[in-house]
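All protein chains but one are shown in place.
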């Protein structure tokens, strides 16, 4: 893997975080391939090899629907997000995709002005090089606990 | 932007964090240009384009005064800081300055030994290359909430 690709991958993960934190969810969609898989599961499910998901979007159309639903539900923006993402761990290239892992912490700030830890966990991502830059083909989000509200949640 | 500059920018942000965390505020001043702007505002102010600031230091002299005031006020060091700063997002070069953004989380530890989240937010920085290395020309700190005590606070 070249240093350039590594930098580009780090940039993709930083963009992912920033577009959620800035509530630019429509732009966030632009970081995903049409045939993407966005899945939030848990550490326990991954450890046991279970296919259970807290959130599962197969294909960008489902992801688009989710963003539209969030926009409809959150008429009043009830909190803001802030991501801290660790350095990436490069796990090799398979099937033409770059596989990377990273740790994350997401903090939420309420309208009352209180910031608190919302979720910590890991990303397991598969990334494709395209003419328009890098895109996520798979974004597997693995929070350390399933005890997080996901119904109306912004993406992790 | 060369890989070298990118590394140097990341180093500058890491030094910024370390010198605050190690309570080396006089050395921290050395990371700023004489004509610098150090401003702490809020997400809301930035979103609405408001010029309101929680802290505003125009020029290094004001920053120096602030550090002197902190030294006088905090006869007893009441807490220690610890920064976690995300990977930088390079936003381009304008007017000879490098523009970068990053997320931060600051944790404080009290003298009683309790560590807790103090502030999360973003940095929007403008950085100049000089013969003596990189310096901040603008450091805009954008906490996710204005509900933080700033009167006697160490810099973010």
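Per-chain numbering from 1; labels A and B assigned in written order.
One rule holds for everything that comes next: a residue touches a chain if its C-beta (ideal position, glycine included) is under 8 Å from a C-beta of that chain, and two chains touch if they have at least 3 such contacts.
Keep in mind the model is a prediction, meaning the values are calculated, not measured.
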Omitted-chain contact residue, chosen from A:84, A:141 or A:156: A:84
Chain not shown: contacting residue from B:83, B:98 or B:139: B:83
Residue ranges of subunit B at the interface with the undisplayed chain: 3, 7, 10-11, 13-15, 17-18, 21, 80, 82-85, 87, 105, 107, 109, 112-117
Residue ranges of subunit A at the interface with the undisplayed chain: 3, 6, 43, 84, 86-90, 101, 103-105, 117, 119-122, 144-147
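Everything below uses one rule, namely that only the chains that are shown with their structure count from here on.
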Whole-Å separation of chain centres (CA-atom averages), subunit A against subunit B: 27
